[in-house]
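Shown here: the complex without one of its protein chains, the others still in place.
Moving on to chain A:
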């Protein structure tokens, strides 16, 4: 089984040094691209590979790049989205800490494809080790002639700058990220115009997830058919999956796109810890709908998870066990979303704290039948189309599915006027 993204990451977790990266073929894709391909050909290759963005939405990467107007004057920008603040999500950290040059090579090729002159790594504040490794990797890449003026002696120049954020989940939303890079509050922008046309400082800008960009050198080296062949299903490539919660071996693994939830849980995560039973999981981080035991054979690709009523999201699963209160679990999630709402639009700013309060009251044994109706109402009023960005609809996904699959738990809280779980908390 091939693991292009992670095969060279040392088991120690230490970052691959530039010389080690070159020794395993690193920067050969960049050399090949600059010698053999036009920018349009790079984009066509990526489109052909059917690479879908790994930041959550799953949009075709080549398609996104092709929206950049190529004959406008002035700078263009590329941003690697390394904000990774969605609870339950920890995959990009592995790539950033373990193989920073792979990301840089992907970024340089992506920037070449859209003819960007400046690129940024937007890194979240908490990733201190990643910041150290990226800083060193960028300096080493400059020294080796992979960055700066006339890269590898060719007629293409690019600068990459590391930007560390100051903590806000909204910085991960691509238009809010651009506002933050411009020194402003991280509130989202109206679309259209899309960032590909008018992004950072009003210039064409591509924002891609770290994992997405890390695939680029491999696709350019080995081709679209090879990439597609890595997968079990129609969505190309491998995927970094993760599992956290009460399992024996929480962790992250690069596996063929389309492995089942069962394989992830039982083979890779080592099954549930002794004394705990599986009740459900958020398959792709905090903003995805629960799947349950009925869905264990769902294939974890974009279509498979969507058909089961959820989203692949970031592919990092948070497990709910039978001894954790589903109401407390969802309360914790809504607390996060209420805190991180940027406050720009009313349904989200008002609705999320309200939702959080209801869930808290329920955990305290003060919930009523009417509260259940209010929660149902919120899942609709904060759902898709009613708010300015995807944060609020994302916040409603775990709630609406918990109300569907674990309704008896909510009802029990109301009837018994207490949380029926022993270690109830928060």
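Following the convention adopted for this analysis, contacts are C-beta pairs under 8 Å (C-beta built on N, C-alpha and C of every residue); 3 or more make two chains touch, one makes a residue touch a chain; residues count from 1.
The rule is simple: contacts and distances are computed from a predicted model.
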Protein name, per the UniProt record, of whichever chain is missing from view ("Hydrogenase maturation factor", "Xylobiose transport system permease protein", "NADH-quinone oxidoreductase subunit NuoE" or "Electron transfer flavoprotein, alpha subunit"): "NADH-quinone oxidoreductase subunit NuoE"
Given A:4, A:39, A:224 or A:250, the one touching the chain that is not displayed: A:250
Options A:44, A:57 or A:126, residue touching the unrepresented chain: A:126
Touching residue (missing chain; options A:8, A:76, A:93 or A:239): A:93
Chain not shown: contacting residue from A:219, A:318 or A:358: A:318
Touch criterion as defined above, residue of A:25, A:145, A:167 or A:384 at the omitted chain: A:167
Interface residues of chain A (partner: the chain not displayed): 84-90, 92-93, 124-129, 161, 164-169, 180-186, 201, 242-246, 250-252, 282, 286, 316, 318-321, 324, 328-329, 332-333, 335-336, 339-340, 342, 423, 425-426
